[in-house]
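A single protein chain has been omitted from the complex, and every remaining protein chain is retained in its original position.
Chains: A and B, in written order; residue numbering restarts at 1 for each.
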Amino acid sequence: MIIADRKPLGELLEMVKDCNRILILGCKGCVTVCNVGGTKEVGVLASILKIARKKEGRPLQVDEKTLERQCDPEYIAQVKDLVGQYDAVISMACGVGPQFLSEAYPNQRFFPAVNTTSFGGAVQHGVWAERCAGCGTCLIHHFDGMCPIARCSKSLLHGPCGGSAKGKCEISKEVDCIWDMIVKKKMEKGRLEDLTTMKPNKDWRTARDGGPRKSVREELVQ
Amino acid sequence: MSELKSGSNLEKVLRAGHFALTGECGPPKGANVEHLKEKFSHLKGMVDAVNVTDNQTAVVRMSSWAASAVMIQNGVEPNFQMVCRDRNRLAMQSDILGAYAMGVRNMLCLSGDHQTFGNHPQAKNVYDIDSMQLIALVKKMRDEGKFLNDEDIDVPPKMFIGAASNPFADPFEFRVYRLGMKIAAGADFIQTQCIYNMEKFRAFMKMAVDMGLHEKAFILAGITPMKSVGMAQYMAKSVPGMDVPESLIKRLRGAGKGKVAEEGIQFAIEQIQEFKEMKGLAGIHLMAIEWEHRVPEIAERAGLLPRPKIA
Partner (left out) sequence: MRLSYPSNVKVIQVPCTGRVDIIHLLKAIEDGADAVYVAGCMEGECHFLVGNLKAKKRVLYVKKVLQELGIEPERVEMFNLSAGEGPRFAEIAREMVERAKALGPSPVKIKKAA
């Protein structure tokens, strides 16, 4: 799912410094799964902001609501009569949420509460790691189910580079060298020729480099 | 391995069967041409070509192609380096043509250290294509006379293509295959990462020779003389892909105060003597970084002077 981390409290307080009433909108999608923007986290952020503003002597009224998702117009429409009642609205969804809300309600300000980072999954309870870079041309079948575009710091297609040491990436001992893993798996399965054949240069047009992307299902468009 | 591809001095020396010697010079952190000239002046006539690094360790310096051009203007042959970190395929092809137009004839294709190491860690990294694909790109431009998109090049760049090899990175068993891939992609010559673990390097070279790689490309062994115990310890701990055996650190420490640098040079000379006789090696790549003024002495003591002059 999409992974995000909550913005520092100082940044959030700065965003709402001229507000007296705000609404925090959570999302039951990805940000609930990575415990940063669901109902619970909305409650926690609301309490934190109230504490901070009480301390300043400028109390802040904070209302809370969590939507099913913030990436579908049907759910965005559900808060039609609500959003106008506030000085600003904080969205705890990924970068998509505040944008969909802003588009639907151009007369209100929507602030992002989280920094959206990557596509990934849980590797341990409480830890989520990046797995996919959204390059638009998936090639994990060539690498035994591992993606060098997302998981190699240099996105090499013919790795590992000379900085790979003891299975770790040169940039940090906390980062596994995905190429070390790919090579070992290929050697184990006797498929080394898969790696020694030249791969064509990547066509980055399907990635973000080619411009903002759109997916269309012809059979569904009315 | 008969007709010259680029006509560079390095290529001529290697093809004539001489044991080659290349040096290295990092461009200045500024447009200080005088400082650059002073640095490579020590190497003039002492080596067959001088590597010019490209924002090495992701620290911004004068560009490699510009420093290479200055070298050519002053009678020294450069080995122009290009990393994949900072340029996309458009800029790469463009810079290759530009470098060639300025007289550059040797080119080393590298991935490049990740920018988090350097002095501008906030930068966006490029890595449009990797070093393997860059080697193939230069070969396509030179031998087919075509750009990556198959359009014809108006005077193709005839470069002598080089690549790097690190026998000490992991996984060890795969390094020689990767070397084979670089040669198959078009590398004419190879320079290895600096060697300290002689036992591991001997094992690596044996594998390379068994695969016949030494017959397809010229392999040059990398040497960096140790200046101090501190340098040895730093390289052992903090430089990824570097293998410094404890025995070497002990040897340097045992040399005694003020005599460590001499011991480091002594070790380098012993390495050179062994490399001269080692099957599969075509030369030495001496990286005496920020120690360029000691190169003439090391080359002399190792019996590598005078350098051959080929017409």
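Here is the rule we use: a residue touches a chain if its C-beta (ideal position, glycine included) is under 8 Å from a C-beta of that chain, and two chains touch if they have at least 3 such contacts.
Computed from a prediction, not measured in an experiment: that's the story for all the values here.
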Visible chains in contact with the missing one: A
Touch criterion as defined above, residue of A:Lys54, A:Lys80, A:Lys166 or A:Arg213 at the omitted chain: A:Lys54
Touch list for chain A against the chain that is not drawn: 8-10, 40, 43-44, 47-48, 50-52, 54-55, 57, 59
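Everything that follows uses one rule, which is that only the chains that are shown with their structure count from here on.
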Centre-of-Cα separation between chain B and chain A, whole angstrom: 40
Touching residues (chain side chain A, partner chain B) in the complex: 153-167, 170-172, 177, 180, 183-184, 187, 192, 195-196, 198-199, 201-202, 204
Complex contacts: residues of chain B adjacent to chain A: 84-85, 89, 111-114, 116-117, 125, 127-133, 136, 148, 164-166, 169-171, 173-174, 177-178, 180-181, 184-185, 193, 240-241
